[in-house]
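A single protein chain has been removed from this complex, and every other one stays in its place.
Chain lettering (A, B, C and D) follows the sequence in which the chains are written, and residue indices restart at 1 in each chain.
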Amino acid sequence: MNALHLMAELIFMPLIAFIVGMMMVLMMRKISARLQRRIGPPFFQPLYDIVKLYGKDTQISHGLIHDIGIIMAVGGYIGAEILLPVPGMEGIAAKGGVITLSYFLMIPSLGMALGVGQCANPNGSIGISRALTAMLAYDIPFILVVFGAAWHYQSTSLIGMIEYQQVHQWGIVEMPLLAIAGLFALQGMLGKQPFEIYIAPAEIATGPMVEMSGKYMGGLFVMQTFQLYTAGVLYASLFLGGGTSFLTLLPKAFLVVALPMSIAFMFPRYKTEDVIRILWKWPVMLGLISLAFIL
Amino acid sequence: MNSLVLLMVLPLFAAFIIPVVAKFSSKLALFTGPVVLCINLLLIMSAWVKVGSGAHAIFLGGFLPPVGIVFYIDHFSLLFSGLIASMVLIVWPWDAKESRLYSLYMLLSAASFGLALSADLFNLYVFYELLAVATYGIIAKQKNSSATAASLRYLFISSAGSVMLLLGIAIIYTLTGTLNIAHLATMTENLHGFAGLSAFALIAIGAGVKAEMFPVNSWVAEVYGTIPRQLSALLAGLISKLAVVLIIKMLLMVFQVQAAFDLLLVVGMLGVISGEMVAWRAKDMIRMLSFSSIAHLGVLFIALSIGGSKGLWLAIAIMLHHLLVKGGLFLMADRFSGHFDKLKGLAHHSPMSAAVFLVFILSLLGVPPLPGFWIKMALVMNLAELGGGLYYLAIGVILLATIIETAYMFNLVQTMYLKADADSTPLNKRYSASYTFAKLFALLLLVSMVFVSPISKRLKDIANHSANPQIYIHTVLPARYLGEKS
Amino acid sequence: MTLLDHLFIVVFSCLIAISVVRNLPIVDKLAPVLYGLILIMLVRMASVAYGGDAYLSSFSLDLLGFKMHWQFTALSWYFAIITLVAALASAVFMSGDWGRQYREGGGNYGMLQLALIVNVFSMILLLGSGDLLSLFIGWEFVSWASFLMMVLSPSKLAKKSAVKYIVYAMTGAMALMVAIVMIYAVNDSLEFEQISIVFAQMSGSSQVALVLLLFVAFAIKMGLLPFHLWQAVAYAETPGPGAAFLGAISSRMGMFTIVLVIVQFIGLGGLKSVGTSFANMQTLLAWVAALTTIIPTYIALQQHDAKRLLAWHGVGQGGYMLLGIIMFDSIGSAGGLMHVLNHASYQAALFMTVVAVMYRTGTSDLNKLGGLVTQMPLTFLVMLIGIIGLAGLPPMNGFVSKWLVYRSLLVNGQPLLFVAAVLGTLGTILSVYKLIHNTFLGQLRLEHQNVREVPWSMLVPMLGLSVIVFITGFMPGLILPWIASVQESVGLPVIAHHLGGIEYAKGGLDMIWVSGILFYGFGVGALIFYFLGGKSKRVHQYDNYAGGHFLTSDVRYHYSNNFYPGLMHLIGTWYRGSFQWLENSIVSVMSFFSVFFENIYRAKQPVMLLLIGVVLALLALYRNLGVGA
Amino acid sequence: MKKELKIKQKERTNPLAHVFDDFIRFCQSKSLFMLHYCTGCGAIELPPAMTSRFDMERLGIQPMVTPRQADILLITGYVSIKTLKRVILTYEQMQSPKYVIGICSCTVNGGMYWQSYATAKKLNEYMPVDVYIAGCMPRPEAVMAGLQRLKDNIRNDKKEHKGSAWKDYFKRYDYYLGNQQALFGEDWQTPTDIIAEAKLYGLETEETYGKHTKLLEKHQTPLLPQEMRIK
Partner (left out) sequence: MNKVQIDEILNKVNGIKITHKRKTRIRVDVDADSLPTLLELIKGRASYIHLSAITCVDWIADNQFELVYHVWSYEEKCLISAHTRIDRGSEKNPAKYISVYDLFKPADFFERDIFEMYGVTFIGSPRMEKFILTEWNGVPPMLKDFDAEAYVQETFKWTDYNPDWLQELTDQGGGIAVKPEDIRTAGNTHNMSTHRERDKAKAAAVKANDKMQGWKQ
């Protein structure tokens, strides 16, 4: 791991994540448009949005913790991207296993929660309490999936999992039920339509993002790109054998993200307790059944 | 050695002289009692030195053993007589109005000395009755109606008890033809049948009335509630122990058999549980202390059921510890008593009395450095060594009792340390002898904490000496008589 | 006079010194110095923590045929160092301005200092015990010492909960006594080795009885599930930094004894042999631990008093320690042991922050606070580091020990336990955010406008503890050698470690790299935030979007009550009584019996009983005479 | 024509800044977040503009809920005086560069309610308006055309200076404040501190302060944000 390689990984991994993430956001908005028989936004729309938000002349802040919250949100995800193995750049990913990665995904939500907390806006606080409850809901099936995968591949490092899958069949072939449970959990993780109670625009004015203006909102848009990218690549490396090169990894990642998106825009929004009830019932049951097979 | 008879004679004589002396000068009457007791104390000390490690028997009136009255002097009985003398001195009612109370106290001490020393059944029974009569008299002395009701109830129960005691002695007499304990000790085999055991049961329950044994101790709460605190300290602390001594004499010398031990064990356990449970609900200080003393006597019976010198040693240790703690607590109750709520905020008025109270409680519960812990530990260890389901049940009962004790004792302590508010009674701050004696007891307890091992060694010797029947028989029955027999 | 004797003498002399000087003003200066002195004495014995052999004390007592002697192993040293650091921090916290306010508020300050030193002395005594009897004596001392600490606060509820605690503690002590007696009865010796010898000879049922008794005794002190009802209320009501000390280490003495007795002498083989192959003792203990992580955490979620919330978390985290230890493999036990130190550090820091908030605002009720971050920024920083540690997120030490526990659950293939532990962690994250949000974030109330930061005498210990939380998180290698030597002394497989973390065949953990990446991410995020975006204008809290409504100061719109309504709809009904029924049932049985016995004593016809007895005796006599004659 | 007020905002000197500015202005024109304040009847025209037939998203315009995130403030229909207070508050809560589009003729000159005592007649007296879309409820095509016009204004704002009307609010704050005080009385105040914002971003001119701002200072002590203080 010479210094140059390290520097390359540190800089390029988040960049790749950002670019691929933006393409995923575009795909998401195109899918929702197509489903509503609309044309949908132009190709570079996510880039325009982010640059416009960062280019705003004035933005308001409610205090130092508000700024630090957004920094933690973006920084947490940048850390998570570096831990996510990408073909050709696995140096650092070897250092932290899948448990560390799942914890890294919790840091941004906690950071954002702190930032929104200081905005002293009741809509934000209600949104955050729902976001954390939703996190509680989707993390149980997600952890079950991670447990099953780690147990099946006998290692917690993602690189080990990918090598295992290159040799044997893909994870989805050997653990179909677990893969479905993983998809369900992914639906909750991405925080899109059916489990989007914490951004309910009409009810609590986009929940946590109520006081985010200018570069703060830009930070959250960047976080969304990272979120989609991480979900896609993580699922791909867990179940679809990860890619030896970008050409094989990216289509899988895009497919993995496209599936929940197309489901998402068909659904209205669940109440908070229904989110928990559903995410604790079906994916957990699927996960346990498949674990029974694996163990 | 024969001067020891004076121990019993002097108080009797004083008991009848005091009313006459009181005619001339009440002050002289006041002091005759304590003077007599001091003389007795001196006699006991000299006897203690003379007896050394051996034992001595006094045959009254020159009659030879199986017939006459025998006094058996050894460290065990001297220890108890010493305790009697000092306890009666401590609780002496200096401010009693008329002299009849003094004579009753003299009668009481005489009976106690008799019980401690005499070595034959009938004599024991006589002194037991004398003791009962003396206590009725003292209890009835109180003016209020509840005292008379309590003494009436006590009269009924103890008379029934003494009837049972007499019946037991009668059965033994019919079986063996003799009443001298040493003589009985030589012919134990025909006493071990069913009749013998039922006799032992009768004697135990008969003496149990005074020793607050389970079925027959319902008088305890009422009597202690109404009589003055010093007297209840004497009764709970010492007199109950004398009744137990009676049982011990029978148990050790004659009835060293498993059935007897089991009887005592069961009765002890019932006593412990009933005492603790009711104490847990008690809302009044005196009622709580009396039921707690019932419980502790239950523990004493359990210790006795171990049998042999180990059992006796533990019993003595428990008796002494209970005397100090329960006696001290009752003496303390003189300063503050009554319903718990009235004790709120007591610790802020006089931190000293609260501290003393705390020391007594901690030793009662068996908190490590204090002697209570070592006694409880030794008791539980010995019970475990005996093995067997019943003994483990006994351990369980003792420890459960400790937990319940913690609960209600510390409820009381907690109310003490709360902020005082309107309706808590002000402490009667006037100087009272019993409070100083309570502090003395506490001091004794703390001092004994340091010398635990030497004291325990001394008690072990006493127990070994007095627990084996052979020494007893040889001292009481002269070799001549024995030679013929064997 | 070995080093251990020096330690005992120094601790005892400190006890005497403080008890003498406790009501004089110089106790504020003296107490921290004394604790520092004891800490130095302990550090001198550090060789035992780096693989050295145990220190034997020259004292030995022979009472009533029981021999007692004292020794200091790596395990006792590890717990002792945590106790001393926690005691030093709370002493410094106590002796400054908080002490002055406590004195003016009518509290008995001298007694609190005395209680702290008594606690430390009894804990050192327990940790140094060499055989079962000295263990028991130390155990009683510790129970009574923490009772003394709890009973000091003037409120009536505190005294009631203290009495409830002492009853629980005495039950535990009695259970321990029965176990010791069972061991002693076999071959009359109270040495620790006896436990394994006796356990081997014992029949199946008495084995179960022995293990259950031992576990009940230690579980009560540690507040594991069936006996957890006393701990939260008792620790929450203890005055100020006393709660910090008790919360941090007092209940972990149960963990010390579990490791010492059950893990070291009964061991995995013993536990597995007890009970059927499927439901053996190890799975039972594991499930008690798992339930202890979940249930108290979700009770904590409902509390609206900050101290109560933290106390309930103390109970919950105890479950992690047991879960780690009960796995008996190198990383699991390392996780359990390390969690003791980690939890002690951030629990003490969090309790101190709550006390600091109470010092300034007078209340710890989460529904009456809010927006204090601008007024008390340093306290906020300490609480932030504390809650990151408590929630177990990367840069802090809580993450390392939780990672170890998860890793061992993964290796041992325990999916249900794994999910239970994760449920506990997520519950912690939720309730911990509620804590920091309701006190420090959100709308600042009118009455707290001029609240200022707490004085330095309270800040220094808090910041010190949070530095410990961060350092041991960033470089867990600092304390892993201690844990390795403990594992070795207790007979567990030793963990392979380096400064950054743990090497493990199938995926280790390197905290230096992980934290490095995290801080690199934060750096890049800050870079993006400050350089790409323009200047941002700070605005007042009333300049807020409220659907076009003009916000004014008399409207209180800080969202704090019923913070997780969705979750509470779903699981709220299960937790209403928070298992209070468990306790009430025992009490009602007890009072039933006592009423029953009381009636016996009040019954008017005891004489009847006697007469029946007499008649029986007569019958026996008649029968006997018939036979005898 | 009103004279060109020089603002103190320093023009960025380095050429890269200009390239950067052009790119940002291009992106601003391509992505606009719309907050439509359905005051009057014009609001019903916007759903069709957003849905499949006209699809505003093609132009990069998304509906947003809170003023903090929004760039365009669509005032659809007559603005009663009571509503005008909320509209001004919302406008001030939006972050610049912000644009106001007045849909329906009621915002232009009072429309059919021109003689009503309760409605504000000209919207641009109270806040700078970029684009008016006349029509007593203009059809969605007109709305789309208006939005397209706004995008063009933003893109070539450097030449035509039609895209930065928002600066006018800071430059001639006193004029706007005067009109507002005329309607709502002298003690009219909003929680946002426009004067401090103008100072911070260097958008103040001599016309920002005047008689009306003095009146404002008399009635309102500006809400200073609580700063973190250690001691």
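What we mean here is this: a residue touches a chain if its C-beta (ideal position, glycine included) is under 8 Å from a C-beta of that chain, and two chains touch if they have at least 3 such contacts.
Not measured: the values here are computed from a predicted model.
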What are the shown chains that the omitted chain is in contact with? D
Which of D:Ile44, D:Ile81, D:Met112 or D:Cys136 touches the chain that is not shown? D:Ile81
Footprint left on chain D by the chain that the document does not show: 81-82, 85, 109-110, 114-118, 121-122, 132, 182-184
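We take it that only the chains that are shown with their structure count from here on.
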Greatest Cα-centroid separation from chain D: which chain? B
Approximate Å spacing (C-alpha centroids) for the pair chain A, chain C: 36
Return the residues of chain A touching two or more other chains; collapse runs of consecutive numbers into ranges. 55-60, 62-63, 205, 210-211, 214
Residue list for chain D, restricted to those that touch at least two other chains: 66, 68, 197, 200-201, 225-226, 228
Could you list each pair of chains that touch, in label order? A-C, A-D, B-C, C-D
Where on chain C is chain D touching in the complex? 373-375, 377-378, 444, 452-453, 535, 537-545, 548, 550-551
Residue numbers of chain A touching chain D in their complex, please. 29, 33, 36-42, 44-45, 47-49, 51-52, 55-60, 62-64, 201-202, 205-206, 209-214, 217
Footprint of chain A on chain C - complex, ascending: 371, 373-374, 380, 384, 388, 391-394, 399, 403, 406-407, 410, 413, 415, 418-419, 422-423, 426-427, 429-430, 433-434, 436-437, 440-444, 506-510, 513-514, 517-518, 520-526, 528-529, 532-539, 541, 543-547, 557-560, 563-567, 569-570
